[in-house]
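This structure is in structure tokens; I'll ask about it shortly.
Only one protein chain is missing; all other protein chains are in place.
And now, subunit A:
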Amino acid sequence: MAGAGGGANDVQWCFSQVKGAIDDDVAEADIISTVEFNHSGELLATGDKGGRVVIFQQDIENKSQAQCRSEYNVYSTFQSHEPEFDYLKSLEIEEKINKIRWLPQKNAAQFLLSTNDKTIKLWKISERDKRPEGYNLKEEDGRYRDASTITTLRVPVFRPMDLMVEASPRRIFANAHTYHINSISVNSDNETYLSADDLRINLWHLEITDRSFNIVDIKPANMEELTEVITAAEFHPLQCNTFVYSSSKGTIRLCDMRASALCDKHSKLFEEPEDPSNRSFFSEIISSISDVKFSHSGRYMMTRDYLSVKIWDLNMENRPVETYQVHEYLRSKLCSLYENDCIFDKFECCWNGNDSVVMTGSYNNFFRMLERGQRRDMTLEASRECSKPRQVLKPRRVCAGGKRKKDEISVDSLDFNKKILHTAWHPEENIIAVATTNNLYIFQEKVN
């Protein structure tokens, strides 16, 4: 079954679908800022810079056949956040959706949390496929009937109607963050979640919007002493008392909420010692962790820094158990990457369903599949040129210097404006969603 392909099978990836406009002139609002499958993989949500959320649904009909092709079609779309201006602080608050996290499904409706820099919202997405008909006082179109014409009483009945998917904001969690929210994470207890900004992490109850608990605060008494910020945070998938947060200095701290109310003191500190001879102006910048994700098993966690992906065993703090180079050829381009700000790009990473393969994005619309057990890696490209139905993706190669072989692309030809920052992997199947600047690509495992 797909997803279990530990390494014995060579998974071949095929183009399945692409969403979004073809034209090169990208409006800022259309820039995709987050991509997330729900827990079953049936729904795929995207957020963009314009504050909009689009949810796609997997076409269920085909699922009766094992390993069949499935399609994702638009299910719902809504404006989650609007631009705001904080007059007191003279601060513009972007409507860009930084993160979306789904809640596990409890009833017929679906719930997700979406957040911009300052405010988190809980959205309920529900289906309506019946409506009451036969009101006494109203016509079917809503106009009120003339009361004098009503002589009999009838009971309205529910009749089927065309499916309507409605999204409504059920909770608004506001005013708890001075700095910019970078992460939200739902706890395995299904009642609480955390939100993290540059300096603080807050714990919320999903039902309570007027208060939250501060559980991490790394703001120094004197801001001149500020040396690191929080870059990402996540709850452990199984242990409701455990969470981790990563920093701009390349460290990850694991905290246990049972230890104390304020978790400023970590339970574990994960840090790989740096070789002092390698220290340079760029060291700290490229060591900044842009994403941290627990494995589904909860035994490992993965971090993404500018040039590499590291897998950590939670039982070992002094170094990662695996390190994968994403685009090592950029090491000799750091000067220009600093000048064009690309060195600050925040790439995300994700695990496949059984934690055997990890994926992360790169430049030139390339993305990397890193197979753990086999120590194999593959570079693929999301492009309109490889977008014929079921077209198998050919592995790509980058030539760092010296002789460029045929089919290789040289580092200097890479387009650094085409970055894949956000990717997501279906929790059970080999279906991946890859976001380029303004397009969403869906790839699937080749099915014979």
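Convention: a contact is a pair of C-beta atoms (placed from the backbone, for glycine too) under 8 Å apart; a residue touches a chain by one contact, two chains touch by 3 or more; residues count from 1.
Keep this in mind: contacts and distances are computed from a predicted model.
Student: The complex lacks one chain in this depiction; which UniProt name from "Small ribosomal subunit protein mS25", "Alpha-endosulfine", "UPK3L protein" or "Transporter" does that chain carry?
Tutor: Result for the unshown chain: "Alpha-endosulfine".
Student: In the whole complex, not just what's shown, which of A:Glu228, A:Asp256 or A:Asp345 touches the removed chain?
Tutor: Reading the full complex, the residue touching the unseen chain is A:Glu228.
Student: Please pick, from A:Asp59, A:Asp377 or A:Glu428, the residue that touches the omitted chain in the full complex.
Tutor: Spelled out, the listed residue whose C-beta touches the missing chain is A:Asp377.
Student: From the list A:Ile93, A:Ala109, A:Cys240 or A:Val447, pick the residue that touches the absent chain.
Tutor: Final answer for the missing-chain contact: A:Ile93.
Student: One chain isn't shown here. Among A:Phe37, A:Phe173 or A:Tyr324, which residue touches it?
Tutor: A:Tyr324
Student: For subunit A, which positions touch the chain that isn't shown here?
Tutor: 19-21, 29-30, 32, 46, 48, 50-52, 54, 74, 77, 79, 82-83, 85, 89-95, 117, 179-180, 198-199, 223-224, 226-229, 248, 278, 280-285, 288, 322-325, 327-329, 331-335, 338-339, 370, 375, 377, 397-403, 405, 408, 438, 440
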